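One protein chain is absent from this view; the other protein chains keep their places.
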Amino acid sequence: MLKLCPWILLAAGLCLVTVGFGLMATARADTLPDPTLEQRLADLEAYVNNGPRTAEVAGRIAGAGPGHNAWMMTAAALVLFMTLPGLALFYGGLVRRKNVLSVLAQCLGIAGLVTILWWAVGYSLVFAPGRSLLGGLKFAFLNGVGSAPNPDYAGWVSQNVFAMFQLMFAVITPALIVGAIAERMKYSAVLLFVALWMLVIYFPLAHMVWGVDGLMNGAWNAAARIKAIDFAGGTVVHMSSGWSALLLCWILGKRHGFGRVIMAPHSMVLCMIGTGMLWVGWYGFNAGSALAADGIAANAFMTTTLAAAVASVAWAGAEWLLRGKPSVLGFCSGVVAGLVVVTPACGFITANGAILIGVLAGVIPFFACWKLKTWLGYDDALDTFGIHGVGGTLGALLTGFLATPEANANLATHLEGIVGHTLWLHQLAAMGITLALALPGTLVIACLVKFTLGLRPSAEEELQGLDVVDHGEAGYLLD
Amino acid sequence: MLKLCPWILLAAGLCLVTVGFGLMATARADTLPDPTLEQRLADLEAYVNNGPRTAEVAGRIAGAGPGHNAWMMTAAALVLFMTLPGLALFYGGLVRRKNVLSVLAQCLGIAGLVTILWWAVGYSLVFAPGRSLLGGLKFAFLNGVGSAPNPDYAGWVSQNVFAMFQLMFAVITPALIVGAIAERMKYSAVLLFVALWMLVIYFPLAHMVWGVDGLMNGAWNAAARIKAIDFAGGTVVHMSSGWSALLLCWILGKRHGFGRVIMAPHSMVLCMIGTGMLWVGWYGFNAGSALAADGIAANAFMTTTLAAAVASVAWAGAEWLLRGKPSVLGFCSGVVAGLVVVTPACGFITANGAILIGVLAGVIPFFACWKLKTWLGYDDALDTFGIHGVGGTLGALLTGFLATPEANANLATHLEGIVGHTLWLHQLAAMGITLALALPGTLVIACLVKFTLGLRPSAEEELQGLDVVDHGEAGYLLD
Amino acid sequence: MLKLCPWILLAAGLCLVTVGFGLMATARADTLPDPTLEQRLADLEAYVNNGPRTAEVAGRIAGAGPGHNAWMMTAAALVLFMTLPGLALFYGGLVRRKNVLSVLAQCLGIAGLVTILWWAVGYSLVFAPGRSLLGGLKFAFLNGVGSAPNPDYAGWVSQNVFAMFQLMFAVITPALIVGAIAERMKYSAVLLFVALWMLVIYFPLAHMVWGVDGLMNGAWNAAARIKAIDFAGGTVVHMSSGWSALLLCWILGKRHGFGRVIMAPHSMVLCMIGTGMLWVGWYGFNAGSALAADGIAANAFMTTTLAAAVASVAWAGAEWLLRGKPSVLGFCSGVVAGLVVVTPACGFITANGAILIGVLAGVIPFFACWKLKTWLGYDDALDTFGIHGVGGTLGALLTGFLATPEANANLATHLEGIVGHTLWLHQLAAMGITLALALPGTLVIACLVKFTLGLRPSAEEELQGLDVVDHGEAGYLLD
Amino acid sequence: MKMIEAIIKPFKLDDVKEALAGIGVEGMTVSEVKGFGRQKGHTEIYRGSEYAVDFLPKIKLEIVVADAQVEAALQAIAAAARTGKIGDGKLFVLPVEQAVRIRTAERDDQAV
Amino acid sequence: MKMIEAIIKPFKLDDVKEALAGIGVEGMTVSEVKGFGRQKGHTEIYRGSEYAVDFLPKIKLEIVVADAQVEAALQAIAAAARTGKIGDGKLFVLPVEQAVRIRTAERDDQAV
Partner (left out) sequence: MKMIEAIIKPFKLDDVKEALAGIGVEGMTVSEVKGFGRQKGHTEIYRGSEYAVDFLPKIKLEIVVADAQVEAALQAIAAAARTGKIGDGKLFVLPVEQAVRIRTAERDDQAV
């Protein structure tokens, strides 16, 4: 009972705080001059082109543009779909039957918990203007986050939709970690770990990469010290979660019976359903990261498709060659690996770049899961590190080599002279910072949780399965 | 064999009628003056702003606007996804294995049946101009319902898309009732009940709440006697189905063995998949109810997300505190409860209102399912009343208190002076009318079905399971 | 090992080729005159109306339009969702437990393989200008396929999105064939068959029907010899796959134990989930085939809904009348049959036409599956022919009778005088050509595969189940 | 000692368990089985194909009791499991020569 | 009476059932089991891990027959279940001391 205090208190505390919080009326100086016909036309064209609005006049278009808003709402829903039920099924199918609900509960609990954190401080710490390492508190409790666009990010998308789109990224990132520690971490410990991990690692990192004044936001922040680019989250989402997962599963230790008992997926069917949903949802993730239904989104849509398909063939093909049979798990792993690796690159590369990414994404994570894991002997239960850690790292680096203004004219704005030359060094720097934040951060948080709540259930509980132990339920009742 | 007559005859009859029905050519007086450049610009801006078209000129924009149409097609597909397979899985997972197909068949059958009713008369009775209690027959057989917008509802969305979007609401509403009567109602009786229920209860109620001249359409009908508001269906969808379900399951009686035999969900995994789909689909339901991809949709998107997430945490948190373990069913129930309660409010409230709704939506339906059901002793098999009845009622009332023109400027049009003051009294009146229609209506219809087809299968059949008895199939064949 | 050579080599070969392939810079002559205000307005209106751009001026709108792009990205994702996981589940649920993964692996492998073919030559062979029977190689390796629209097909949609949307059609078409040969064809043989089938049958056929200079593209190619119409693929997708499937399953022979052993679906629940996903995804397929979020898409959305719902009721109703019980499989089959039959017609017919199609789609394929299959004695395991072959044929023909300019003004462009008169004769011709290509093509390819790789696993392997034999995995591990 | 193997209708399991508890038998091992016999199954139809599902779900109980308890146990089970309709099931009594409780290594009558 | 416990390959169930019907035995109880024995299983590989699946799906039949029928039943089952390949299975005969038909309370040979 006591153990859930951290979580309950957090939620309750935040709720109370907000009561005293005044709602800011969005003051609007309507003293701008009326626009000319030409300016009105230019504004409409700006909507279609996803260009900047005509400033200094009282434009006749009050808020967001319908095409872009439509796409971003769709994209946000698709990214939620990736976690619930996509990722939950992908992972849930891969564990043993007695732990399937624990995986689902972790995904659900993370979705709820992270939403509350996001509302309270997360969105603001990431996207409010602040310093190069962390945003400010201007948007705490989503104050001032209305339907008007925030031109710092997306001139034609409602800021509340933008905030929800980004929330879905914040939800799926820690949920990826679940794959590494599946079947053997206490539910309360998972939630406490995630809450701290978001505050200490994700929010700062996301600000550095995507915040308007972020340290490594090379594409949009002219003042960025590190001119790195990350279209949809290679460092922020996949590297951070993947490497943290590796460390955490190493701190946590192996599952009882690991290497001795059969720990085969209890339902490859569920896993494949989840894979399909991840692929479909990933269009929201990648093409949505254009923050508009424009040509960059369109290009990301294509590169995402190509990389996922090619990687699935490459992974299963490698299995076929090296082990004699292509497996459904191989195809599924390849799909996810392809999507992971193309994530940071998708809006910056051409079709041929995507094909190359697909081939490498199929082969390199395959070896990480097949050989590296055995050599190093960690128990990354569902290969979060092998796919997201290795894949995210690979993707961040490849982005440095494959990004081209031919695919995305924005690369010619702040990054001319870098793209195609030293970009990969900036990418390396960004990757270094990601690790420098994620690894020590995870170490500290994991120890903190270990010495307060404890990380693992008793051996007996683990044998019985977490579904009954942590949730008092059974996944299936077959009679 | 005889028993399916009502249904077959209905379908067949309607088909025949339509043969003789002349197709109305949509006459169009093209004698309006040509628009000036300024008027053409204003029309384009109206599209972006989802404002009214410039009347009295021959506008150059023939039909709907692509951004809004795109969103509404997406939204309609999402709402279908809520029922098929979303709700079917959510409910299907919660019944015993021997009845899973009967739940799926009920959802499928209702989808088909309601579509036919909607085509024949339903859309017209709800949305054609008529009287304050019921619409006219102008749009019977969807005559005249083409791709041009119907400015009574959505100036920039094709009317046929609007009609299909609203159809999806008409499909899911009676399907919600299935949860209360699961595992013990004859298939033919379910279909006949639903057909009558739509005609007697849903069509009139939906017209009163959303029809252009509806009795309680406070937001859009200046002449509405009851100035209530219901953004996406708190009264129409959730209260009507929830309370009807309570009455019906009380008339029906308990399942054999209720309280003695284990009636645990046969697959919490299916239930959770369904929950994820419901959440994702609900964005179509709630944000789609703006009938445009505008700022109001954007706001509804945000409030929907916040309420669902917070309610899931609140429900599972309550379980954790009071019973020691948070369950997957708790999270899922909380998600759905949050979505239900925010439904009538989502387009009218701010983020903080949504957080408050989330907390209450987690706690109050939780107590309804946990305690109320036990005290009163009805067998609401899958808690349709506990979640939709109680949640819909709560939501309709809270809308009265939390709606604010700050979130939705339309509230300042017809409802100034009411919103923030006496709106909750109008809400109470609307809720009263909903009950006054739903409860006696359900009583009469249920009795009618009981004394014609009969409501329940024999005890033996119920024990064997409805899958084999009513459909001659088995849900799973595991060998 | 040797057996997977064809596939590996194909992929590898294509990868190598592309390395030497220069990336074409899209030259753009920016020497056009500046547009007037009027022309700029006209361009914006063209975007909203999905009309042609003002040529001969340097329009201010660089690329695609957000509303149309948003819809087409959504539609492409929806069509992928139809295959992965939609169709995979629909089919996967219908086979026996020991073969479920083999079906999933076939769908996944086809998705990967066809994507690679599409990137290399497929898109170009279908959509690049060429001759009336096959397109050219201009777009090989997706060269020149960027975010700018290709006005030959969709003036306001990015060509890369258009290419991905069409890819999803190319993926699902051969995947449909899987249903006929399920449970008894070697995995390597399936892939080789599909690769050849795409090259020999699908790419030419799709060019003839949809290519800008295609032989039977009646709606858009004024020079088309056969003035047939096919909105979303009655001949290209359903007839071609359905009839090829019939022939292939006849060449393949029956499953061991056919007619003697119980071969009931191992999970009607999976099948129903897949059906729901197919229905939802089909909106992308049908309404997406308008290639814009315009009134034609809106109309297709409505007709698709009506046909699917009515056909599901008709099929299940026929079962109820003739066999005493409506089954979940009946409803699901009806939904799919309705969607199939309305596919070629959906953008050309009215609501009442859709209702008629629904009734016939429920009844005629029902008889094909129930009686025809028994009479002729072929083992079409999951009724690909009964539903897609028969349904596609029915749909192509009905389109000839029901298409009307009232529903789609484009029919009045090149087809005036034909629509409503001799259109059905052109449809018959197109159907004849489809068969003339698909049947001999399939025969040759099947024989080729038979005498190289061999088509079937050994009897022992078939008894053990393809999951273990071909993929070394089990679908479920229940202990 | 004897092992009573009881084949019963699934929904009678709770009743039989209670009846056995009533005469002091608390241990048993249960499995799901399928029965063929006089009771007829149902027909399932999937599109063109009809399948006679002639196996019926049954529950098998294995209960090891001391010789003296056999008759009482048979009576109790039979009374609780009877519906009077065809397919109610069977009881078989098999001899058991030894029994061991794994936890304590107790043997025979002490072990059950 | 004897109980014949037959472990057979799953796809032989229908043949065995027919063979038994041929000699007048119509009742039996079937369960799904897993067999270990000389027959080798297969290997499943999931990403980095290989699992030797050394249990094989088998069907267990329990058939209680009068003493006089035992030999005929053994012959019938063995003939129908034989493929000649390793893993065909076993037949065990156990003594049954009593039998009861629950529905009628008939005992012993009348009960089966």
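Just so it is clear, A, B, C, D and E label the chains in written order, and each chain counts residues from 1 on its own.
Note that in this section a residue touches a chain if its C-beta (ideal position, glycine included) is under 8 Å from a C-beta of that chain, and two chains touch if they have at least 3 such contacts.
What you see is a predicted model, and the numbers here were worked out from it, not measured in a lab.
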>> Tell me which of E:I45, E:V65, E:A81 or E:V100 is the one touching the absent chain.
In response: E:A81
>> Suppose we count only contacts with the excluded chain; which residues of chain E make the list?
In response: 2, 5, 7-8, 31-38, 55, 58, 60, 70, 74, 77-78, 81-95
>> Need a quick check: the contact residues on chain D for the chain that isn't drawn.
In response: 1, 3, 17, 26-31, 62, 64, 94-103, 105, 111-112
> Residues on chain B that touch the omitted chain in the whole complex?
Replying inline: 262-265, 319, 323, 325, 327, 329, 333, 369-371, 373-374, 383, 386
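In the analysis below, only the chains that are shown with their structure count from here on.
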> Chains in contact with chain A and with chain D: which ones?
Replying inline: B, C, E
> Among the remaining chains, which ones contact both chain B and chain E?
Replying inline: A, C, D
> Residue numbers at the chain B-chain C interface: does the shared fraction exceed half, giving same, or fall under half, giving different?
Replying inline: different
> Using C-alpha centroids, which chain lies at the maximum separation from chain B?
Replying inline: E
> If you tally the C-beta contacts for A-B and for C-E, which one comes out higher?
Replying inline: A-B
>> With centres defined as the mean C-alpha position, give me the chain C-chain D separation in Å.
In response: 54
> How many angstrom between the C-alpha centroids of chain D and chain B?
Replying inline: 48
> Hey, what residues on chain D touch two or more of the other chains?
Replying inline: 32, 44-46, 53
> Got the chain B residues that touch at least 2 other chains?
Replying inline: 37, 41, 44, 47, 65-68, 70-71, 74, 273, 472-474, 476, 478-479
